[in-house]
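For this view, one protein chain was removed and the others were kept in their places.
Presenting subunit A:
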Amino acid sequence: MTRELLWRRVLMALFVAVLAFTGYHAVRTVGDAIYWNAHRDEPIERWMTIGYVAHSYHVPPHILHRALGLPPEPDRRPLGRIAHDSGRSMTEIEARLTYAIVHARPPYPPPAPPENISRPAMPKS
């Protein structure tokens, strides 16, 4: 009988632990849902491409290309790779992008179209 009792106690402890674990993740799920609903900006990570950052932050991509000193052509490299290739740190890339994003949103006037595209090709943006 003592063995059965011990077994029950172990199961009980497991049961409580699993409930706590489930509760923790339930709270986090709700937190994520609120965050999602509020549509807050996601932190910039090294796997993201310039295109993704522009898409996620709702800014035109060319301002991000300009912020990193890159030509305004599609660039599918992840930011970590861009950092590596240009000899900059991820922190610097992030700071430059954030600066450009902040200055492309209201209170600031909307950003100008990409300037170094020749005139006839303008209707792109």
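Definition applied: a contact is a pair of C-beta atoms (placed from the backbone, for glycine too) under 8 Å apart; a residue touches a chain by one contact, two chains touch by 3 or more; residues count from 1.
Here is the rule we go by: contacts and distances are computed from a predicted model.
Engineer: Which choice in "Fis family transcriptional regulator", "DedA family protein", "Glycosyl transferase family 2" or "Amino acid/amide ABC transporter membrane protein 2 (HAAT family)" gives the name that UniProt lists for the one chain left out?
Structural biologist: For the chain not displayed, UniProt's protein name is "DedA family protein".
Engineer: Which parts of subunit A are in contact with the chain that was left out?
Structural biologist: Touch set of subunit A with respect to the missing chain: 1, 4, 8, 11-12, 14-15, 18-19, 21-22, 25-26, 28-29, 32-33, 35-36, 39-40, 42-43, 45-49, 51-52, 55-58, 76-78, 80-81.
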